[in-house]
Structures are given as C-alpha cells and as structure tokens.
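In this view, the complex is presented without one of its protein chains, the others remaining in place.
Chain nomenclature is as follows: A, B and C, assigned in order of appearance, with residue numbering initiated at 1 for each chain independently.
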Amino acid sequence: MTDHLRCEGITVKFGGVVACDNISLNVETGKIVGLIGPNGAGKTTLFNVLTRFQPYVAGSVFHNGNNVDELRPHDMVHRGLARTFQNINLFREQTTLRNIMTGGHSLIGNPIKAMCWTPDARKREREIEERAIEIAEILNLSGELENEVGNLPYGYQKRVELGRALASKPSLLLLDEPVAGCNDDETAELQEIIHTVNKKMGVSVLLVEHDMKMVMKVCDYLFVINFGSNLAEGTPEDIRQNPEVIKAYLGEEEHT
Amino acid sequence: MSINNNQNTDIQANQNEETRARISTVKNLKRRFVRNDVLAMVLLFGLMLIAPLFPSVKGWMLSQASLVIIYIIAALGVMVLVGFTGLVSVGHGGFLAIGAYTSALLTLHLGVDLVVGIIAALLMSGLIGAGLALIFLRLSGAFMAIGTLGFAFFVGTILNNIPFFQGRDGILLDANFVLGFEIYDHGFYLVSVVCLILVTLFVYMLVNSGTGRAFMALRDAEKAAMASGVNRLKFRTLAFSISAAITGIAGALNAHVVNYVSAEVFADIWYSVDILMAVVVGGSVAILGPFVGGFFVVMMPFYFEQLADFSFIMKGVVLILVLRFAPAGVAELILRPLKNARRTILRNVGGSMVETKEPKDD
Amino acid sequence: MSSLIVENIKANYGPITALKDTSLVVPEKAIVTLLGANGAGKSTTLKCISGVVKPVSGSITWANKEIGGQSPNSITRKGIAQVPEGRRIFKDLSVTENLEMGGYTRSDRAGIEADLEDIFELFPRLKERHKQLGGSLSGGEQQMLAIGRGLMADPQLLMLDEPSLGLAPIVVSQIFETLQKLVEERELAILLVEQNMKMALRVSSFGYVMRLGQIMISGSSEELEDNKEVYESYLGTA
Partner (left out) sequence: MLGQQILSGLATGSLYALTAIAVVVVFRNTRTINLAQGDFAMVGAFLGIIFLKEWGMNYFAMLALVVLCCMALGGFVERVVMRPVAESDWLTLFTTTIGVYYILHGMAGWIWGRDTKAFPVSFEATPVEVFGALISKGHLYNMAIALLIGGVLWTFFTKTKQGIAMRAVTDDPETAYLMGIPVKFIVTLTWVMAGAIAGFIGVLMAPIIYVSPEMMDEILIKGYVAAVFGGLYSFRGAVIGALMIGVAENLAGGYLGSHYKTSVAFVMIVVLLAFRPQGLVGIQERREI
C-alpha cells in the first residue's frame, strides 16, 4: 500500500523543551490510523507539524510522496488535507451553514471573481452550498443550518467542525481528539460518522484520541508516542498487549 | 486543484427520499430569505432615489443627506475591514483624504468629470491601501490600530506641509460636472445615492461569496480559517485594499459636496476615529450597521450645532452605552427578531434535536 | 478538624457539563489521589475547591465551614492552596518573586521569610537559581517552584494537578518523595490529581476514579491497584 502521509525524524523544540524528538509515522491510504500517548507526550505538536501549523527543527513531512516541508497550512488544504482542533475551533458567530461552507474555501476559485459574482463563481458557490447542506444532513445538522454555532451544544459543535473539514473534499482527514468531552451517545455517533467517512467516502483518517475504547474500536493501526518519541506501533490488538504501552499509561513502578 | 470529484455523488447515493426532500425545502427557504433581503434594499434605495421629488424636501436637506451618505459609504469601507476581517484601522481618515485630494486635484488641474474623479479616487486609495497592507498586516490587533493611526497622522502632515496640496488654504473647486452636465444639490444627491447603491450592492455580493466567507473566517478563528485553506496574507491584503478603495469613493464625494478640500479638515485624526465609531455604534456585522452609524455620527453634531462640546459628550456617552448594552451594534438590535424568526423556521423544517437554547448575548 | 468534604457538586465549564455529581473526602494529613482519563472532570473538581470555578450546586466544606463559591483569595487564606496543571509559573518573575506571590494572601513578614528559607532548604536547586526568571527553569525545576509557590501560602491542604505531566520518571519520583516528606513534616493533607496511576497510588492512602464528571470507583490505594475496572478506564480494555 502507498503512504498517504508520512513524516520522518520530526524534532520540535519549545525553548529548551524538546516536544518531539525524532518521531516518524505514516498513514496508509484508505486506513484509519490512531496516534496515542499519555498527556504531554507531544501528540498535538506532531499533529500540528503534519498540518504545517508548527515549524520543526529537523525531519520532513511527505504527502503522497512529495516533500511538503515548505508548504503553509492553507496549501495543505488545497492538497486534500483537512483537520479539526482539540479545542473546538469554529467561527462561533456564524451559522452552521456558513461554517461548513467556509470549509469548502479551497473550491471557490479566484477570489476576485468570487466577490464579483461571475457566472462561473456563482456555479462554484452553488456547488459549495449544496455540498454543505448535504454534509449537514449526513451529520444530522440540517435543523441547525441557520443557527449560530456558538449557541449549539458541545456535541453539535464537534460535528460542525467535522463538517467544516469534510467540506473541502479532503482525501485525508486529521482529527485531534474528536470525542473529547463527549458523552457515550455522542461518542458512539461520532465513531459511526468517522467510519462512514472512511469506508464510504474513501477518506484516510489520522486521529489523536484519549478515549481508548473508541481508538481500539475505530483504528486499523496505531502509533504510540511518549516523551516526544516513538514508543510503539501496531494493530490495536498488539498495542493493547504491549507492556511498554501499559507502563507509559499507568505510570512506571520505580524502585528507588 | 480539485480532489476526488466523485465524492459528491457518493454522498448523494447515501440519501433517501425523505432527506432529499428536506434538503430541497431548506434550499428553497434559503433562497426566499435572500429574496426578502434584496426586496428590503430595493425599497429603501427606491425611496432614497425618489426623495428629491417630494416638494417638502429642500436643497439644504439634500446636501445634509449627501453628507450622511458619504459617511455611510466610508463606514461601509471600514466595515469590510473591521466587521468582516476583524482588523482594526484607526486611520481610514487617511484614505478619505487620499480619495478627496485625488479627485480634487484632477478636477483642478485637468478639469475631469466627477465620475472620472470618483473612479480615480477609488483606484488610488485601493492601490495605496494594498501597499500599506504589506506593512500593517505584519502587525496584529492593537499594533495595527496604532500603525494606522500613525498613517492618518502622516497623511495630515504631508497635506499640511507639501505646497502642492495647498495646505490649510485648501483647494477651491468650481461646479461639479457629471457626464458633461453641471449638477447642483439635487444632482449631487443622486450621484451620492447611486454610489451608495453600488457600494452596498458590492458589499452584499462580497458577504455572500467565498471571498467574504474567507474574510470572516479570519476574523472569527484564524487557525480554523487556515485549516480551511484560507491564505491569510492574501485575503487580508485584499480586504484592506477593498476597504481603502471604498473609503476613497467617500473621500471623492466629500471633496465635491462642498467643492473644497483643505488640510485643516483632513489632518484631524479624529476624523478617522469618527468613521470607526460609526461602524462600532451601528454594528459591523449587518450591512444595516453603517447606515445607522453613519446617520448617527453626522446627525448628532447637526442637532447640537450650537453646542459642539455637548455633542462630543453625547457621542461618548452613546458609544459607551452601545458597547456596554449592545456590543454588536444598534443594527443588530433591530435585526435580531428577524434573525430569530428565520432560525426558528429552519429548525422546524430541518427537524432540530437541540433542546431550545435561546441564543445569548455575548 | 481540618478535613475537606465535597458533596454532590455540579459544575459547567464553557459549553460542557464538566461535573455531574462529585463527592469526595480528604482527611487531615492524608494523601488522596483523584484518577481518571482526560476530560473526566478532575481539574474542574480542583478548580471548584480552590474557588476558580463556581459550582452550580452541592457543597464544599472545609474545617466544618462551607466554602463553596467563595473567591480564591478567601479560600487561600483559609489554608487551601493549589498547584495548577502545567505548573503555570510566572515566566517574567524571578524565582523568589514567584514564591512571594504564592504567599500573597499572608501578611506575617517573619512567617513568610521562614517559609521561604524552608522551601529553599527543601529544593536547594531553587535557592541556587533564586534570581533567575521563572521561564528560564527546566520542567522539573518549574514543578518544584510551583509546589514551593503553593507551600508559600502556608496551606493545610495542598492540591496538585498532574505534577508529573511531561516530566521524566526520575524527576517524578523525586517529586513524589518530596510530597510524602511534606505530609510528615508540615502536617499537610494533599489532594493529588494524576495520570501516572501506579506512582500516585503508591504514595497515597485513598483514591477516587472519575469518569465523565462522576466518581466511578473509590477505595484504598491497595484496593484500587488491584481493581480491573481502573485499568479499563485507562486502556479501554479489561
């Protein structure tokens, strides 16, 4: 299988603190890959490196085999990469529909034409809107299209964010803690949606998550990092039995 | 470049009859809302256009109205920046001055038509705006506010000190010509209204386009905007120059409404502050905002003409009260019931499952 | 008797109901651990006790007096100090100034001086660096400083939010040893929020496990260490 996204030897430093130390991972095309590790292990930092939000001192990121070290976050979206954020990051004062449509930004074409409403731009605009309404239907958000996102309950906001990411027609979706703070029902629902997106729409997924039950159920393959370094990788089954991983999560028994 | 165009059909394949019906109802409703908005604007502008026909409307009322319109246009310009992109300029008086002097000097030296003057002002302000954006956009929030304040101040000193601009003596212009015809109060009023209609139409189109969405995305959540593929610098520069260009139009009109420009007027940085204030008081989210704000800023000193200082105090008090009790602006207060009604209609159609939680004011 | 009793508190954190119904007890001179996965409501519980977050309902009793809903200022004065998650050192203040801020609510000049000396004795590293800016310290030193800053309030109850976060195991075990020493020497009670479960249970006498804003399991540390459900809440497996 080909790698959709791959990084090698990523190192990130914040002042004197090394947040990522020579981390490598890869996301196979069409798979759901999980990135896990204890708090403060550097997961979100790595995530930001992959989406080019975070500069790094060493290492490289490859997308479909091309080096993307020099690209900026918005370039990545135009290449088919979409992401969500750990703390919901939405346009809170705008409606659900506009939020999702903004996600389709990479499809608007020339911005000057878009704002002058040329026939071509209007056609694109209608397509973006239609797609947004359809995505809202999939995500069970149809009733909230004209509601400002800031007024929606937490679980809804999580889905709107997912909708925004899907609107760009991504081929790879990166989700940072998609179910954090959700109750069991909301978690199950999101889990179902991630599954649909992956299987029916053929989108590869990389997700960072703390909810182990969910990770184990959803992911095809897992990477574990700790203290900013690779700790283990394998299928959920392997990881569950890996003593190193258990130790990292439960705390080491130091005998001093 | 587009990726996986086949996905659209995949989504559709997953829909059943019921959801498809619901989607089309939602779409129709959205279209109806847009039609209503447009209808309201047509009514308003129609009324403004036929206003001079009423016998009770006097010439001085029309020039006062032209002044209000000029402020509304300037405020629409600032709104594109402050309201849509969340960048704050306290220096738009500078662009007003650039527009005014561009048109005034062209008229003085080349005797150009008012239409040409306005277009030249628009281009000049827009270009200078684009150039300045490259400096100011390196700054964030408060830094940019101070930088732009410095810019307005700078324009003022240039006008005052370089002889070409005729300093405090100012430039006195002859009559205005539009398409070869000499115009007076009535004619100028109509020109202003036409400019206002064009600018409003443009702003409306901007808001309802991907470009406008990108601006607002940058305003509300910069990171999320970048994650949606918005090129931050490109779109901010665009917003800044559009905003400057619109303000330039207001500047040109301002020069011709009294046929006089002078550094005395434009060197005052509080001119810039006034425009910003119009946007803040009126509200910078709905297009109605600058209309309310522009009216307020012009009419307040007009009513308290004998008590200039008292109008200052009133301005301050109103500003503080609006920020305290209606931070989204007065227009938001007016439009809120309408928005809520639309929301409710769509919720009923779309089958909302959220326990109704009334939108709270932040 | 200065023991802390939290009864049925409920709290919201932004749009999320962070605490549904949480009750716990911290007796005098004991170390009690609060465990649970991310987002379980541990930090919010601490914030409710320290007064940063106001609980919607329920009661918090300290030394037989209700303290729920009071300001952090008055709660700190009553002898409860918190060491926040992620250390939150004042980066632009020197080490000494950071410690002084920990004792902001106190006015006994002599007591403050004495405690400052005590803390420098406890953490000699801090004394060496007392003039350095907080932001220039290493992670472990910052954690020491955070604990020292908490101690400067002269508390009878010290609450620590994930002191092991992002620190190497060897540093973590040093810090935990210090905590045990503190309980013995200063007659403190400690409420510890931790992810590092084994180490936390080893130093504490009693533990609670939270999930989705509620206490799911509670028991003595030995009991919890052998409890399969506890593992499950961490690894999502039995």
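In this text, contacts are C-beta pairs under 8 Å (C-beta built on N, C-alpha and C of every residue); 3 or more make two chains touch, one makes a residue touch a chain.
Note that the coordinates shown come from a computational prediction; the quantities given were computed from them, not determined experimentally.
Participant: Can you pull out the displayed chains that the omitted chain is in contact with?
Facilitator: So, spelled out: the chain left out of view touches B, C.
Participant: Using the definition of touch stated at the top, determine which of C:Thr105, C:Gln180, C:Gln214 or C:Asn227 touches the missing chain.
Facilitator: Answer from the full complex: C:Thr105 touches the omitted chain.
Participant: Have a look at C:Val52, C:Leu182 or C:Met216 and name the one touching the chain we're not showing.
Facilitator: Final answer for the missing-chain contact: C:Val52.
Participant: In the whole complex, what residues of chain B lie against the chain that is missing from view?
Facilitator: 82, 86, 88, 135, 138-143, 145-147, 149-151, 153-154, 157-158, 160-161, 269-270, 273, 276-277, 280, 307-320, 323-324, 327
Participant: Name, in rising order, the residues on chain C that touch the hidden chain in the full complex.
Facilitator: 50, 52, 72-77, 82, 84, 88, 90-93, 97, 100-102, 104-105, 149, 153
In the analysis below, only the chains that are shown with their structure count from here on.
Participant: Taking each chain's centre as the average of its Cα atoms, which chain lies closest to the overall Cα centroid?
Facilitator: The most central chain, going by mean C-alpha position, is A.
Participant: Kindly indicate the chain pair that has more C-beta pairs in contact than all others.
Facilitator: Pair with the most C-beta pairs in contact: A-B.
Participant: Taking each chain's centre as the mean of its CA atoms, how far is chain A from chain B in angstrom?
Facilitator: 37
Participant: Just how far, in Å, is the C-alpha centre of chain C from the one of chain B?
Facilitator: 52
Participant: What is the distance, in whole Å, between the centres of chain A and chain C, each centre taken as the mean of its C-alpha atoms?
Facilitator: That pair's centroid distance is 33 Å.
Participant: Do you know which chain A residues sit against two or more other chains?
Facilitator: 153
Participant: Taking the complex as given, what residues does chain B use to touch chain A?
Facilitator: Touch residues, chain B against chain A: 1-5, 7-8, 10-12, 14-15, 19, 22-23, 26-27, 30, 202, 205-206, 209-214, 216-217, 220-221, 223-232, 234-235, 238, 285, 342-343, 346-354, 357-360, 362.
Participant: Which bits of chain C are touching chain A when the two form their complex?
Facilitator: So the residues of chain C in touch with chain A come to 15-16, 37-39, 135, 138-139, 162, 164-166, 168-170, 172-173, 177, 194-200, 202, 212, 231, 234-237.
Participant: Touching chain B in the complex: which residues of chain A?
Facilitator: 51, 53, 72-74, 77-80, 82-85, 89-94, 97-98, 101-109, 111-112, 114-117, 121, 124-125, 127-131, 133-135, 137-138, 140, 142-148, 150-153, 156, 161, 164-165, 167-171, 196, 200-202
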